[in-house]
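Missing here is one protein chain; the remaining ones are kept as they sit in the complex.
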Amino acid sequence: MTPDPVSGVLWVPPIAAALLAAIPAYRVSAIVNVVASGIALMFALLLPLADRPGAGHLLFVDDLNVVFIVLNSFVGFTASIFSASYIEHELETGRLAPMQVRYYHAMFQLMLFGMNLALTANNIGLMWVAVELATLATVTIVGLYRTHQALEAAWKYFILGSVGIALALFGTILVYLAARPSVGEGMDAMVWTTLVAHAKDFDPSLLNIAFVFLLLGYGTKVGLAPLHAWLPDAHAEGPTPISAVLSGLLLNVALYALLRFKILLTGNSHAIAPGPLMMGLGLLSLLFAAFMLYRRRDIKRMFAYSSIEHMGIVVFAFGMAGPLGNFAGLMQMTMHSLTKSAIFFAVGHLTQVKRTQWMPEIGGVTESHPLLGWGLVAGVVAIVGLPPFGVFMSEFLVVSSALARDPILAGVLMLGLLLSLGALLLRVTDVAFGPVKGPAGPVKAAYLPLFAHLALVAMAGIWLPPPIVAWFQHVARTLG
Amino acid sequence: MIAPLLVQFAQMLLVLALAPLLTGLVRKVKARLQRRVGPPLVQPYRDLRRLMGKDAVMAENASWLFRVAPYTIFACTWVAAALVPTFATGLMFSWTGDLIVVAALLGTARFALSLAALDIGTAFGGIGASREAMIASLAEPATILIVFCVALIAGSTQLSNIADHMLNAHVGLRVSLALALVALIVVTLTENARIPVDNPATHLELTMVHEAMVLEYSGRHLAMIELSVSLKLLVYISIVACIFFPVGLAGAGAGPLAMAVGAAVYPIKLAIGGVLLGIFEMSIAKMRVFRLPNFVGAALMLGLLGVLLLFVSRGM
Amino acid sequence: MHGISFDIAHMLAGFLVLASFSMLYQVRLYALLNVLALHAFVLALSVAWQAHIQDAPHLYITALIALGFKAILIPWALRKIVFRLGIHREIEAVGGIGPTMLAGMALVALSLEVMLPVTALADPVAREDIALALSVVLIGLLTMVTRRNAVSQVVGFLSLENGIILAAAGARGMPLVVEISVAFSVLVACIVVGIFLFRIRERFDSVDVGVMDTFRGGQG
Partner (left out) sequence: MIAIVPGCIAILVALGVAGAILARAPVGRWIVYGGCLLVGSTSLVAGLIAIGGPTEHLVLPLGVPWIGMHLRLDSLSGFFLALLGLGAAGASLFAIGYGRHDQEPQRILPFYPLFLAGMHLVLLADDTFTFLFAWEFMSATSWALVVAQHKDEGNAHAAFVYLVMAVFSGLAMLLAFGMLAGAAGAYTFDAMRAAHPTAGVVAAAFAFALIGAGSKAGLVPLHVWLPLAHPAAPSPVSALMSGVMTKIAIYGFVRVVFDLLGGVPWWAATIVAILGGIGAVLGVLHATMERDLKRLLAYSTVENIGIVFVGLGLAMAFQANGFPTGAALALTAALFHALNHTLFKSLLFFGAGAVLHATGTRDIENLGGLIKRMPVTAATVLVGCFAISALPPMNGFASEWLIFQAILLRPELPQWGLKLAIPADGALLALAAALAAACFVRAFGIAFLGRPRTPAAEQAHETDIWSRAAMGIFAGLCLLTGLFPGAIIDLLAPVAQAMTGARMPVQTGDPWLTTVPVASSRSSYNGLLLFLFVAASGGLAAMVVRRVGSAVLRRVPPWDCGFPDPSPMTQYTAASMGQPIERVYGTAIFRARSTVDMPAPGDMRPARLTRTRSDPVWDAVYAPLGRCVTFVSSHLNVLQFLTIRRYLGFVFGALIVLLAALALWQ
């Protein structure tokens, strides 16, 4: 009998977390971390193929969350490989003590658990709890270095996150209140599948208010401007694998929660259309991040702002909705996760070897570290939306469906894209090219995650496998 | 077949034969106006013969370009002259190139001369070439605009057709034609390095343009260049004559009589042009180099005005 | 039966808003902490009343947590912190007390306004209950935004949270309320411990280790 993939995805990380908390040897724990992530990934890959259990009160699996789970597990796996070599270097240089590493590994898996739980939850309350669990786990890792900056970043993340948590909870309560008259009291009124089925009978006004709170609550986690403030610092000060996971996964999970509620709202014809709100916030984030990128000097913070920008695009795309908009949003999100985590993999090793995140002190890395340097350049070329990478295709779809809807919006979108491209290129040109600055010693880097991601992204830009396309299209239709 | 060919060759020989004479005439007129006796009319021929007889003396570091340039310049000018109807319009090879081609051929000659001026690597060559380039950058567009003016009226850029049109159709007095004529005269003075643009007789370093470019030439090379200079003057006067005073030109397929008339009238036109040029040169002073753009630019503006008028109203 | 029980619930919620207002009004830290205790106490009463009328015994646990943890433990801990860290006893408010109060009024009006069209809650009283909870949440946030002092910001967060618990308790039959209140208590405890550990005196951001006053989220 084959094990149930859902349980596998869900329970491997917490078991691994417990195990890792017990293992003192960092080499072993790094391997365990990779293996556990790999097992979770295998379960995740089984998910689309396996029979799906019926939706329970707590958990369920449908096409939408499978996309997220597979992506999550994949990036989690590659990040764990990267993390192994990253952490080894940190131990060698003495930036981290073995005890911290132990803690880090446990939290890494705990975070994965939180995210997987949030994704498989069929209960809006459980989902809320899971998102908070993942957030709190990352908060503690962000402060791992115990430097002042790291602690402050973690603190900022914690406070803003807590307020976000509170707002999201209030929204959840309001959804329950809206659902209660038609669904009945108790657990049923928090089960998502039931909620969707009855969404048309809900009180629209209550749903509206609920959505405002959920949008801001989960939007804080997504990193939408003006709720983004925690994001750049958390990315910049935490260990780089966590930056990759934050950008690649956690933002997606929060987005996923937002999407679930969006579906709910779309199901009720009297409620406000969530689309324009999301489009507005998305555009705001995009433009804001684009301008903010120009003044960045810290390389990780810069790419964090780029994540804000891309989440803006994704939210904009989902806000536009329609089969095309949703497809574009899904693809943009997937591509962003893969690309951004690849960038952070490269950046992580580079900052280790250059011993700084300060871009003016880094230069000519394509010269001193050709593979890492070109990996970074390829990642940036991908993330700014140039072919042959997949981000180009998804941004093309976003922009062209925006064009069909309203050229003015498309114009603003393009302005944001161009501005952010300019900013990223401006900085990365100096980092990647020109005279070599900073230490040029050899680096023990994990190239596999970096180039595997880039290869996937490049392939997606040229050719998407038809099954994936069909799947995404199906999901896009269910998103409305 | 044979007759047109003969006419064509006759034309080529005629311009070659008359060109030094025209230069001599201008010099003579200027000398007489200065109350000098001046050199005889045939002096340019003597000069040419003497130059050809001498050894060519060339700088050590001159390249092949320096040696090829005089012949190129001469050939281009000569072919340009061959394309301009002098006494008859139906030249056999007139369709080889139109007025634009004529102007461009002269441009090729100038290009070659400027390069040759730079070849030795002396300061004077550079002075000449750079000033020449500046002047030409205004004179050439002016020429093209004059061509436009005329072509728009005649409906053709072929010189033969233009001349026929001017001769036969009732063109009448036109503002744009008048503008074009004035512009063309200015261009003629400019392109031929005449006063007030340049003084063909000076070797004063601050003022010279054309002479600075040919300083390094001697012997047969210099002869070719001198001959080209004379030819060029003749080409321009011929163009003026052929477009604006086509009187006496033999039409296409005209008989020998008309040809003879044309051949008789043509030297008279040249002579009148030469005399007028001499008088004009004597009555005006040489300009400073950086006042030239105003002078040549005026021609450009006149040409543009003429073309604009034609575009806006066909009656002008 | 509904009439009187809802009236009481309504009244308690009203008290909570009043307590929130009095938080806005305070200029001294100790007084503020007293108000916080009162706030939590009113919440405990309110939740207990809900437990009673909804016949939901688990809500009593929530009420107990509110009473024990929020009304007693947290104010006590904060008092300790204020004393130990030598925090300035007066609250620095942005924009002055008067305008803040006016803003609070506006927030209550806004909450009522957005809740007005809600028809799902058949009973208008329940609707206003939620509206009051919303007011408490908004005023709590306002407190956080307008107070420069870390402790008073925690107080703001707590009152925000109280509003949420109020709403959750008021939502008849809502599951997980107890779990949520426990989770929140842990969160609040973390914040309080954090303040103490990081010696945050004046603001949330100045994790005070001396030099780091200049650092605010990195220059890059």
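Quick notes on this structure:
A, B and C are the chain letters, set down in written order, and residue numbers restart from 1 in every chain.
Assume contacts are C-beta pairs under 8 Å (C-beta built on N, C-alpha and C of every residue); 3 or more make two chains touch, one makes a residue touch a chain.
Remember, predicted model here, so these are calculated numbers, not experimental data.
Although it is not drawn here, the omitted chain touches the following shown chains in the complete assembly: A, B, C. Interface note: of B:Val7, B:Leu21, B:Val79 or B:Leu277, the residue touching the hidden chain in the full complex is B:Val79. The hidden chain makes contact, of the residues A:Leu46, A:Val196, A:Leu425 or A:Val443, with A:Leu425. From the options B:Leu65, B:Ala169 or B:Ala201, the residue with contact to the chain not on display is B:Leu65. Residues of subunit A that touch the chain left out of view are 155-156, 159-160, 163-164, 167, 205, 208-209, 212-213, 215-216, 220, 226-227, 229-230, 232, 272, 277, 288, 291-295, 324, 364, 366-367, 370, 377, 381, 384-388, 392-393, 396-397, 399-401, 403-405, 407, 410-411, 414, 417-419, 421-423, 425-426, 429-430, 433-435, 461-464, 466, 469, 473. Think of the hidden chain as still there; on subunit B it touches residues 49, 51-65, 67, 71-72, 74-76, 78-79, 82, 93, 95-98, 100-101, 104-105, 107-108, 110-111, 114-115, 117-127, 129-131, 133-134, 136-141, 143-145, 148, 151-152, 155-158, 161, 203, 205, 215-216, 219-220, 223-224, 289-290, 293, 300, 303-304, 307-308, 310-312, 314. Within the complete assembly, residues 94, 107, 110-111, 113-114, 116-117, 138, 141-142, 144-145, 147-148, 153, 203-205, 216-219 of subunit C touch the chain that is not shown.
In this text, only the chains that are shown with their structure count from here on.
Of all chains in the assembly, none touches subunit A and also subunit C. Ranked by how close its C-alpha mean sits to the mean of all protein C-alpha atoms, the top chain is A. Placing every chain at the mean of its C-alpha atoms, the farthest one from subunit C is found to be B.
Of all chain pairs, the one joined by the greatest number of contacting C-beta pairs is A-C. For the pair subunit A and subunit C, the distance between mean C-alpha positions equals 31 Å.
Remark: subunit A and subunit B have CA centroids separated by 77 Å (rounded to whole angstrom).
Computed centre separation for the pair subunit B/subunit C is 98 angstrom, with centres defined by C-alpha atoms. The touching residues of subunit A, counted against subunit C in their complex, run 125, 129, 132, 148-149, 151-153, 155-156, 158-159, 162-163, 165-166, 169-170, 173-174, 176-178, 180-181, 184-187, 189-190, 202-203, 205-206, 208-209, 229, 232-233, 236-237, 296-298, 301-302, 357-359. Chain contact summary for the complex, subunit C toward subunit A: residues 114-115, 117-122, 130, 134, 137, 141, 144, 157, 160-161, 163-164, 167-168, 171-176, 179-180, 183-184, 187, 190-191, 194, 198, 204-205, 207, 209, 211-212, 215, 217-220.
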